[in-house]
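Following: one structure in structure tokens, then a few remarks.
Removed from the display is one protein chain of the complex; every other protein chain stays in position.
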Amino acid sequence: GVQPVFILGPCVIESEAFVWDMARQIKGIADELGLRWVFKASYDKANRSSGKSYRGMSLEEGCGILAAIGKELGVPVTTDVHSPEEATRAAEWIDFLQIPAFLCRQTDLIEAAGRTGRAVNVKKGQFLAPWDVKNIAEKLQSVGCNNFVFTERGTTFGYQNLVADMRSLYWMRELGYRVVMDATHSVQRPGGLGSATGGDGKLAPVLARAAVAAGVDGVFIETHVDPSKALSDGPNQIPLGDLKGLLSQLLRIHEIAKE
Amino acid sequence: GVQPVFILGPCVIESEAFVWDMARQIKGIADELGLRWVFKASYDKANRSSGKSYRGMSLEEGCGILAAIGKELGVPVTTDVHSPEEATRAAEWIDFLQIPAFLCRQTDLIEAAGRTGRAVNVKKGQFLAPWDVKNIAEKLQSVGCNNFVFTERGTTFGYQNLVADMRSLYWMRELGYRVVMDATHSVQRPGGLGSATGGDGKLAPVLARAAVAAGVDGVFIETHVDPSKALSDGPNQIPLGDLKGLLSQLLRIHEIAKE
Amino acid sequence: GVQPVFILGPCVIESEAFVWDMARQIKGIADELGLRWVFKASYDKANRSSGKSYRGMSLEEGCGILAAIGKELGVPVTTDVHSPEEATRAAEWIDFLQIPAFLCRQTDLIEAAGRTGRAVNVKKGQFLAPWDVKNIAEKLQSVGCNNFVFTERGTTFGYQNLVADMRSLYWMRELGYRVVMDATHSVQRPGGLGSATGGDGKLAPVLARAAVAAGVDGVFIETHVDPSKALSDGPNQIPLGDLKGLLSQLLRIHEIAKE
Partner (left out) sequence: GVQPVFILGPCVIESEAFVWDMARQIKGIADELGLRWVFKASYDKANRSSGKSYRGMSLEEGCGILAAIGKELGVPVTTDVHSPEEATRAAEWIDFLQIPAFLCRQTDLIEAAGRTGRAVNVKKGQFLAPWDVKNIAEKLQSVGCNNFVFTERGTTFGYQNLVADMRSLYWMRELGYRVVMDATHSVQRPGGLGSATGGDGKLAPVLARAAVAAGVDGVFIETHVDPSKALSDGPNQIPLGDLKGLLSQLLRIHEIAKE
């Protein structure tokens, strides 16, 4: 019966001004709709397809900005961490630590995140079956972390393609876990643009609606004022101008689906 | 803006009395909800996993029963046909000819169905990409058939598993085709029960909701008064007692999704 | 310890003169290498991607030509059949009846082929797990057919792609069946050329060598004097000029692999 949580924000902190502006605009939408949300932005993109792509800023700089936004706007913030050290350092500022999908099997990282006392969001690897998140849950629980969620972000489906299996959401929830749908990264076509990761942003709302109707505890959506100018993952992000309409739809579908 | 069509009925005509009873009960539900529907039942299961499984009755007997039901209850009827000859013969009684997924590439069958003047429902093969239904559409159009739909029923995903890709619905509609989601067969685990085809009936409502939220023109749901006693595909059919609640949910989600 | 069987020939009977010429040239190579072989050609391509593609000739004409070739050159002949009636009619002329992969679950076809008394080659569907061929074997055995083989021709792997799983060969042989590798169709990229089925003929020798080293009872290779001019499946066929070198390699690898 509870409301879903929405994890919203741009892919990467393109600049301090950019990320403050994005956060304020999203807050306006969230307040209007009365929804629970978390602000998301990455300070570093450690696993870009190409070494030449934009990477971001330092952990301290990025997390400091996010923490200031969180405090000012009264919203929890989340970002992704890539090593045990980063998890520990980021936890000083960040409410909700996100483990990238490729790293979901790195025991030291999982345990370090779990030990911080912060909530943890583990993205399910593209190579992982839904019921295998149980091993990750046990690693977190073994260090005393019980406040975690798993995020579906698609499974490898042949070459350069992912498929978002709606059954996965059901199966992970059946195991007793809270589950978030990442509508943005599930529509990636990995490697499909040569040296960047392609995708199709028109599909993100389709998958978001489908997942909410299937049944989820939250939805992760990346948004950008102008996706065509985004420094990372542009093709998959939803234009900020479309966000309110989509969120409103998702809230109403959730009301029906949870019956 | 139009209402979705629901294709509803048991997997197979277990007996004349059984199928009349199912049709009358479903009609009661459909009338209460005011929904557009088609009654479905197979007279023959030509591609059972095992040669020892229940197969059904003759085409003439089966189609005669379906036609009588359709006339009496005022509902179009559909059944699947397996050869050009069957398509031609079934078309005397049947409003809507269904092409089984394994046979969706058999040119003679597609063209024979298209020539009958009846509406045609082609199930997309488990081996076919969404955009490859275009070739099937052209085969139908080449014989003058323009009244057809494509049904998504899952794609091969490793061994003994199918995945229902919600993007597929979007892509096929983008090509200009009407698209039905088969929520029953998409949850099959082919071969997973040894000599029968396994599945998980609890997942069919999950996929039906997801597909309607993603956007479809229709939903195909097999239902049975007691799935545990069904002669075919029992594990995937929805208990008749659950049907009204599910259909009501789907209608309301459709209203929101079509915005 | 036995020698592998090679099923060799062009995809389709382009003309009577063409198929005689192909058969004579292949026989020359087979005799030089001292290998066991079967001559293959299709008289009809019933499941072409597009309805506009070349289809072939009548069953009687095609099978008559194949039978004459078999008699004159002293080689068994094989072709594919698409319905129970075709199986029965083709069996008058044809030594070895091939069931197309899409049709491997059609019970009536399997049983009709099994009842002819001829050897049967069932291509494993792109949607079928290796261990699920057991159900097909039982359908054949139930009508008294014990002389059959299964052919691996790749499994659906995402959209518009197939993967030839070398473990499949091992698993089917472990079940006690004789197994043939279809090196030609396993390299198809279904739908990859829009309205035809694409592929990469350079990969067919790679898969043929791999399969023989993994362990098989036979190899299926389509060959054409000039693949670029073939009326069907051109991109995957091996140029006749390359055939002898490849077959010689495969024979020697088989000697080592069977240890």
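Order of writing sets the labels: A, B and C. Residues in every chain begin at 1.
Convention: contacts are C-beta pairs under 8 Å (C-beta built on N, C-alpha and C of every residue); 3 or more make two chains touch, one makes a residue touch a chain.
Small disclaimer: the values here were computed from a predicted structure and weren't measured.
Screening A:89, A:105 or A:202 for touch with the missing chain picks out A:105. Checked against the full complex, the candidates A:125, A:205 or A:218 give a single residue touching the omitted chain, namely A:125. Within the whole complex, the absent chain has one touching residue among A:32, A:138 or A:174, and that is A:138. Seen across the whole complex, the unshown chain contacts chain B at 157-159, 161. Summarising the interface, chain C meets the missing chain with residues 155, 157, 163-167, 169-170, 187, 200, 202-203, 206-207, 209-215, 245, 249, 252-253, 256-257, 259. Even with one chain removed from view, chain A keeps its contact list with that chain: residues 46-52, 55, 82-83, 102-103, 105-108, 110-111, 125-132, 134-135, 138-139, 142, 155-156, 159-160, 190-191, 195.
Note that in this section only the chains that are shown with their structure count from here on.
By the residue-number overlap criterion, the interface of chain B with chain C counts as same, with over half of its numbers used by both chains.
Chain centres defined as mean CA positions place B nearest to the mean of all protein CA atoms. Separation between the centroids of chain A and chain C, computed from CA atoms only, is 48 Å. In chain C, the residues that reach two or more other chains under the touch definition are 159.
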